[in-house]
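Input: a single structure, listed below in C-alpha cells.
A single protein chain has been omitted from the complex, and every remaining protein chain is retained in its original position.
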Amino acid sequence: MPRPVTLFTGQWADLPLERLAGKAAGWGFDGLELACWGDHFEVDKALADDGYIPEKKRLLEKHGLACHAISSHLVGQCVCDPIDKRHQSILPERLWQDGDPEGVRQRCAREMIDTARAAKRFGVETVNGFTGSSIWSKLYFFPPTSREDIEEGFQDFRKRWLPILDEFKKEGVRFGLEVHPTEIAYDIITAEWALAAVEGHPQFGFNFDPSHFIHQFVDPVRFIEAFPDRIFHAHVKDSRVQLTGSNSILASHLDFGDPRRGWDFVSPGRGDVEWDPIIRALNRIGYQGPLSIEWEDSGMDREFGAREALEMIRGEDFTPSKVAFDAAFSKK
Amino acid sequence: MPRPVTLFTGQWADLPLERLAGKAAGWGFDGLELACWGDHFEVDKALADDGYIPEKKRLLEKHGLACHAISSHLVGQCVCDPIDKRHQSILPERLWQDGDPEGVRQRCAREMIDTARAAKRFGVETVNGFTGSSIWSKLYFFPPTSREDIEEGFQDFRKRWLPILDEFKKEGVRFGLEVHPTEIAYDIITAEWALAAVEGHPQFGFNFDPSHFIHQFVDPVRFIEAFPDRIFHAHVKDSRVQLTGSNSILASHLDFGDPRRGWDFVSPGRGDVEWDPIIRALNRIGYQGPLSIEWEDSGMDREFGAREALEMIRGEDFTPSKVAFDAAFSKK
Amino acid sequence: MPRPVTLFTGQWADLPLERLAGKAAGWGFDGLELACWGDHFEVDKALADDGYIPEKKRLLEKHGLACHAISSHLVGQCVCDPIDKRHQSILPERLWQDGDPEGVRQRCAREMIDTARAAKRFGVETVNGFTGSSIWSKLYFFPPTSREDIEEGFQDFRKRWLPILDEFKKEGVRFGLEVHPTEIAYDIITAEWALAAVEGHPQFGFNFDPSHFIHQFVDPVRFIEAFPDRIFHAHVKDSRVQLTGSNSILASHLDFGDPRRGWDFVSPGRGDVEWDPIIRALNRIGYQGPLSIEWEDSGMDREFGAREALEMIRGEDFTPSKVAFDAAFSKK
Amino acid sequence: MPRPVTLFTGQWADLPLERLAGKAAGWGFDGLELACWGDHFEVDKALADDGYIPEKKRLLEKHGLACHAISSHLVGQCVCDPIDKRHQSILPERLWQDGDPEGVRQRCAREMIDTARAAKRFGVETVNGFTGSSIWSKLYFFPPTSREDIEEGFQDFRKRWLPILDEFKKEGVRFGLEVHPTEIAYDIITAEWALAAVEGHPQFGFNFDPSHFIHQFVDPVRFIEAFPDRIFHAHVKDSRVQLTGSNSILASHLDFGDPRRGWDFVSPGRGDVEWDPIIRALNRIGYQGPLSIEWEDSGMDREFGAREALEMIRGEDFTPSKVAFDAAFSKK
Amino acid sequence: MPRPVTLFTGQWADLPLERLAGKAAGWGFDGLELACWGDHFEVDKALADDGYIPEKKRLLEKHGLACHAISSHLVGQCVCDPIDKRHQSILPERLWQDGDPEGVRQRCAREMIDTARAAKRFGVETVNGFTGSSIWSKLYFFPPTSREDIEEGFQDFRKRWLPILDEFKKEGVRFGLEVHPTEIAYDIITAEWALAAVEGHPQFGFNFDPSHFIHQFVDPVRFIEAFPDRIFHAHVKDSRVQLTGSNSILASHLDFGDPRRGWDFVSPGRGDVEWDPIIRALNRIGYQGPLSIEWEDSGMDREFGAREALEMIRGEDFTPSKVAFDAAFSKK
Partner (left out) sequence: MPRPVTLFTGQWADLPLERLAGKAAGWGFDGLELACWGDHFEVDKALADDGYIPEKKRLLEKHGLACHAISSHLVGQCVCDPIDKRHQSILPERLWQDGDPEGVRQRCAREMIDTARAAKRFGVETVNGFTGSSIWSKLYFFPPTSREDIEEGFQDFRKRWLPILDEFKKEGVRFGLEVHPTEIAYDIITAEWALAAVEGHPQFGFNFDPSHFIHQFVDPVRFIEAFPDRIFHAHVKDSRVQLTGSNSILASHLDFGDPRRGWDFVSPGRGDVEWDPIIRALNRIGYQGPLSIEWEDSGMDREFGAREALEMIRGEDFTPSKVAFDAAFSKK
C-alpha cells in the first residue's frame, strides 16, 4: 500500500484554495497539506466561525482530497526569533501590531496554541512549522560565542515552546518542526539538543524534509534513523549542490534561482536527494503518513513541476517486503 | 628569493611580546604580524607615548624580526556589527564604555583611523582586519530577505568605511580585509560587492586567508585570480572538511576542536589547503609580501605546530621561473 | 530484436509453479528460469515419471512462457563444499541422508549429472548453478595459506566436476556457473583459474550475474570481455554498496536487509549496476540468450519489484547497430 | 511551451528524405534539421531549379514537419582545412574537382555563400556547420608551436570567413558553428578567440552541442553562459567518458564504437551529459529554438535510439517559472 | 611529550632478538613489542627458567629499549579456530602434538593464561593477540547462515575466552585483540558483539591496527571513538586499496605482494591510512601507550622500510593542545 501523496499549499497561497484544489485533484494528488496563510487555512476564522471548518471540509471532499496536516511556518518562526522588519512581511496585521519584538513573539506563541485547537476541530493531528531561534545568527563563532550563549538559546526555546506543546497535548495534536537553517534545529545534532530541551515532550517531533540537509551534506537517512519515533510528517522537496570552485556553499547572499549560488532548491527528482534509501528508511521506522510535495524551483513552471514531482514520488514509493527474505533459497 | 615567513601574534596574546618574539626568532621566523591586542601593539599608547614605537622596534630588532603588517580584527569587527554582549569580550573598556551599539561602532571606527596613524609611525603600510557586517545574520534567507535588505547592508558598510579608508589614504596605509564569514565579504562574490561598495578605493584590499574558503568549497586560487591587485597580505592558515554524513558543514553550533564539527581549523599543512597552486598564483600576480602563519588548531600543542608550519611553508614557497619556458627545446 | 526476459523462480519456490506462472505471465514475462527446488523442476521426478516433463511443458505453454534454462544452485553447492549443518537445510532428504560429508558430495555430483539428463529431456540446453569450494573459507590468508593449499582446492574442483562436465557433454547440455563468493570462482581471476582447472571444457561457462561483482568492485563489463564465448546465461540482479565509514564491505555477519551492512542486494535498477554498458558488452559478444531477473531485495514487496524490474530491463535492452557507423557522414 | 524537437538528418543520408520524413513524423518529431548532403537539401539544385524548394516544403508539410535550420558541416570543413584525401570522401565531385587544396577551399567558401542563399529561399534563418582549421593539427605543441603560429591560424579563419559572413548578413541568415575538435573553435577559450577574430560579426554564433565538451571535461553550461546571445541552435547529442586506466582520453586512433576508446558518442540520455542544467541555462538566455537530436551511437540500432532520445528530451525540457519565486511564502 | 615508538618483532622472528635489538636501537626506536615466537619471548622458558626474564631485560636495557607489550597472535588464533593443517605451521610441537582440533584449542587456551603470567613476571601489562573464530568461514551467507549460527560462534568465543580473561585479571594483565578478518571481531559491529559476549570484561580490549580497516572501508577513527576506554595498544601498519575494475577487494586468493590483489599491506606512510586524524583521536581518548610499528610490505626491503616508517610516525605524532583554544582572540 503506497502512501498518500499530498501537495503542501504554502507556495500556492496566491491561488484561492478552491482553484488550487481543483488543479491538484486534476493532477492526481491524494490530498493537501494546508498552509495557515492565504485563504487556505485561517486559524482565527476556524475558531471564530463555526461554519468555516465544515466549509473547508466540503471543499476538499468535493475534489476527493484528504488533509493529513496543516502547517504554520510563518507564525512559528516568530516565536523565538529576534524580530526585525522582515518578520512584518510574513505576519498578518493582527499579530504584528506595533512590531514590538517581545509582543510579537508572545502573540505568535498564543497563535500556535490556537492553531492546535483549530487543527483538532478540523480533525487533523499534525501541525507542521518552524520555531525560530534566538541564536541562529550566532552560527559562525565570531565574536567568540560561548557554550553558555548557545545553551541560553536552547533555554529560550524551551521556555517559549514547552507551554505551547503542553497545550498541543491537551488537544491531542503533534507539532512537527521542519528542521531547517534559521530554526532552533537544523541538523541531527541540534535536533537532538532541541528534543532534549523540551525533555522529549511527546508532542514534539519533526516534519522530515531532506532538501534542507543536502546542502549541509547531512545524509537524510541518518536523520530518520536518529529519530525513528519522531518523524510525524514528511516533505518531498529537493535541492542540489552546484559548487564550481568559484562559488560558496553559503550561497553568497544571492537569491534563490541565481545560478551562481552554491546550492538551490529544484523540483523533486531533479536534485541530489536519493529517494530510494529514504523510502526504505521510512518503511523501516513504520512511517505511514503522507509524502507531501513542497514544490519550489525558481527555474521551472510550477504546474509542470508539481505534476512531474507527483509522478516521480509515486514511482519511488514502494511497499516493504512482507516476507523474511535473505540470500537463502527455500528448498522443497 | 623566497618570501619572508612571519607569525601572526593574535593567538599568542597571552604571552608578552618579549617572550613570544624570543620563541619565534628561535624557531626561525623572519618576522611578526603584530596583533593590536595584548601588549603586542597598542594603538592608544603608540599615539600617546613617543617612546612606545621605538621600544617595539628595538624589541623586534633585538630578535632579528621584521614587521610587515599589524592587525586589528577585533576593533574592525565592531565597526559594522549589530553589537551584542559577545563584543564586550573582545573590546577594551575604553571602546566598549556603556555598550550602546551605535556608540561602540563609532568609537571603533575612530580607533581604526588611529590604527592607520600608528601603523604609519611604526613604518608599516598594511593594517589587516575585519569589518563586521550588519547583514551576516541574514545569511539564510528566511524570513525572506530582499535584495534591498542586502543592498542596505553594503551601503552601511560603505557609509562607515569610506571615511576610514580616506584617512588611511592620507597616511599611505592600506587596509586588508580578511575575507571571512561574519564579515561584509566572505567569498568571491561578496568581495566583489564590497569592493564596488567602496568604489574600488585604492586603500581597500584583502588579507588573503585560504582557511576561510575551504569549508565554503571556494578554490583559494580563484580568489587570488579575481583580485590580482588587491592582495595586500597573505595568511598561512589551514582548515579541513570532515563530513561524515551525520554532521553538517554548518558545524552545528559546536566549538572549534569538537570532532563532530563538519569542518575545523588545523595546523597549516595538515588540512585541505593545497599550497603549491597558491604559491603559483601569488607568483603570477607578483605578490612579494610575507607569508604570515596564523596558527590555530584546537587539537595540537601550538609550539609544536608553529614550528611544523614554518618548515612546511618554507618547503612549499618557491621562486618563479626566470626564463620563458615551455615544451620547447633549444637547439644547437 | 530485444532479448527475452525471464524470471528466475528460485526466490518464489514457496509458490506452486502453476500460481507463479500465472502471475509472471500476467506481468509480461517471456519465460521462466526454473529452479530445481520447490515443485518448479524436480530432477528425480523428471527422470522417473514420463508424464512429468510433458506436464511442465503444457503448464508453461498455457501461460505463453518459454524456458531457456533450469538452475540447480543448491545441489551444485554441495559438490565441493566442506559440508556442515547449513547444507542440510538446502538439500532434500534423499541427498542428505546421514549427512556424511563425502557421501553428500558424491550424491550431489550424481544429481548434477541427472540434472543434465533431465534438462535434455526438457529440451533445455543450459543448467545454471553453483559448484561449492573446498577453499572459500581460506579466503583471508591467516593462518598463512600457501599456493599449494589454493592449488589443492582447484584440483579438488577439477576432480569432482570434470566427470560431471563430461556427462553434460554427452547430453549436449552446458553448465553455467554463477560466479559468486562461496564458489570456486567469484571474480575474474578465479574464473580464469577455474576454467583452466577443467582444461577449458566446452560445457563449462558462466551464468553472468553482475550483483556479485558490485560489492567486490569488479566491473561487470570486464567479466564479459574476459569470457566472451563462455557467457551461457545472464541474470538481471542488482546490488548496492552502502558504506558509511562505520560499516564494512565484508558486511559484519549481518543479515541481508540489515541497513548496517556495507552492501546489499536491491531490486534491479535501484542498485549500482549500470545496465547500459552491460547490454553493449552482451551485444558485442553476440549473446542472444535471455535476461533472467533474479529478484532479491529484503526491503521491497517482491511482486511490486518484479514488475518494476521487468519494465526497467526492457527499457535498457536494445538492438545493436546494424550499420557500420562512426563520426562519419555519408556524402551525396 | 516546450521547444520543438527536431531530428538532424546527417546520419540518415543513406535514406531518401521522403522515407526518413515518414519515419520521423511517425516517431513524433516536430521537424527536421536538413543536412546539405544526400538528397536532403541540395544547395546547387535549390538555386538552379525553381521547383526544388517548393517540392521540399510540400514533402515536409505532408508529414507535418517543420524545418528550423539546414546544416552544411562537410563543405564548411573544407573552407579552412589543409586538404587531404579524406576530404575527397566528404565532398561532391563538383567541389572536389582536381583536389588542389586552395581550389577546394575557395570552391567550398563560395558554396557556403550559396548555402545561405538557398536557406533564405527556403525560409530558414540558420545554417549550422563546421569551419575547418589550419591549426588543429598543431594542437599538441611539439615541435614548439608559437603564439604567432596560432594567431596565423585565426587570421586565416578570419580572412576566409568574414566575406562569407558578410554575404550571410545580406541574406539575413546566421551561421552556427558547431564547436568541435578539428574546428577553429573547440572549447570556450577558442570560441572566444574565433568570435574575436571575426570582430563579433552579428551573423556568427554557435550550434551548441554538449557531446563535444564532455570528453574535454568542459561543462556545457559554462559554454552557454559564456555566449548567451550567440546560441543560434542546439543539438541534443551525448557522449560518455569510459576511462579505465589502460586507455586514453585521446582515444588511441581507435574507431568510434570500439570499447577500448577513452570516450565515445552514445544515444542521448545514456551518456554523461546532464540535461536538466542545460535546459535551465537555455531558459535563462531565452533560447527558443529547436532541440535537434543528432543521433550517433555505434552500438545501438538508430531507429530504436531516435525514438528513445525523443522521449528523453521531451521529459527533460520544461517551461521556466513565470513568477518571481524564492524561499518566500506569500502571506495573507 | 610524543609517544614512544616501538617495533613489533613478529615479522623479524628469523633474526635472533639480540641482533634485531641492535638494529632497532640503531635506527632510533624507543622499544620493542616482543612476539611470542622465534627466540623473542618464549612463554614456556619464561615460566620455567628463572634466569630467562632477567636476561631479556638486560638485553633490552643494553640497547636502551623499553618493552610495553608482548604479542601472542599465533597461539591466540588457535583458541577458537576450526583447526586445520595450516595451524600446524604456526604452532610449536608442544602445542600441536597430535593435532586433534579440540586438544589443540585447549592447549592454546592454557598457553594464553601462561602468557599472562609470563608478562606479569616480565613487568608488562599488555598482551596483544588474536582469538580465532569458529564462524569466520561462514562470512558470506551461503548456504544460508542463520542468526543462531552466528550467535553460536560468539558463545563459543565467550566460553573459551572468559576463563582466560579471568586469569588475566588475576595477573593484572590486559588482552588486546587485534581486530582483523579471521578473528571473532574484524570491524566495529563485531567488536561490539565480542565485547558484549565477554560481558565487557575489564581485561578485554583492543590492539588498534588501522591496516585491517582500510580494505573494509571502515574509518579507523570511528573505531577509536567507538571504544575510547578499550584501546590498550596501537599498531602503526598501513594498507592500500588498489582496485582497477578488473580485480576484487576480496583479493582473489592471491598472495600478499601480488600486484593483482585489490588491496595490500604497504610500508606505513605509503598507504591509505591517514595518520593525523588517528593521532587526534588517540589524543582525545587520552591514549598514552606506544605507537608500535608492525612492518609488512612485500615489495620493499624491510630495513629500509622500518627506518622510513619510524621517521614518518615521529613526524605525525604530536602533543595535544594544552590550552582551551578556539577561534577566539584574547583581548587586552
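Every chain is named by a letter (A, B, C, D and E) in the order it is written, and numbering of its residues begins at 1.
The rule we apply is simple: a contact is a pair of C-beta atoms (placed from the backbone, for glycine too) under 8 Å apart; a residue touches a chain by one contact, two chains touch by 3 or more.
Computed from a predicted structure; not experimentally measured.
Here the missing chain is touched by one residue of D:54, D:143, D:172 or D:315, and it is D:143.
Residue B:281 is the one among B:113, B:165, B:281 or B:310 that touches the chain missing from this view. Interface note for the absent chain: among E:257, E:286 or E:315, the touching residue is E:257. Taking the complete complex into account, B:225 is the one of B:225, B:258 or B:303 that touches the chain left out. Only one residue in the set D:60, D:90 or D:177 touches the chain that does not appear here, and it is D:90. Across the interface with the omitted chain, chain B contributes residues 221, 225, 276-277, 280-281, 283-284, 318-323, 325-327, 329-332. If you put the missing chain back, the residues of chain E touching it would be 10-11, 13-14, 35, 37-38, 73-74, 89-92, 242, 255-257, 259, 265-266, 270, 296-302, 304-305, 308. Considering the complete assembly, chain D touches the hidden chain via residues 74, 77, 81, 86-87, 89-90, 130, 135-147, 149-150, 180-182, 186-190, 215-219, 222, 243, 245-256, 260, 262.
Just so it is clear, only the chains that are shown with their structure count from here on.
In terms of C-beta pairs in contact, the better-connected of the chain pairs C-E and B-E is C-E. Comparing the centres of all chains, each the average of its CA atoms, the largest separation from chain C belongs to B. Computed centre separation for the pair chain B/chain E is 46 angstrom, with centres defined by C-alpha atoms. Computed from the mean C-alpha positions, the centre of chain A lies at a distance of 40 Å from the centre of chain B.
Under the contact definition stated at the top, the residues of chain C that touch 2 or more other chains are 74, 89-90, 245, 255-256.
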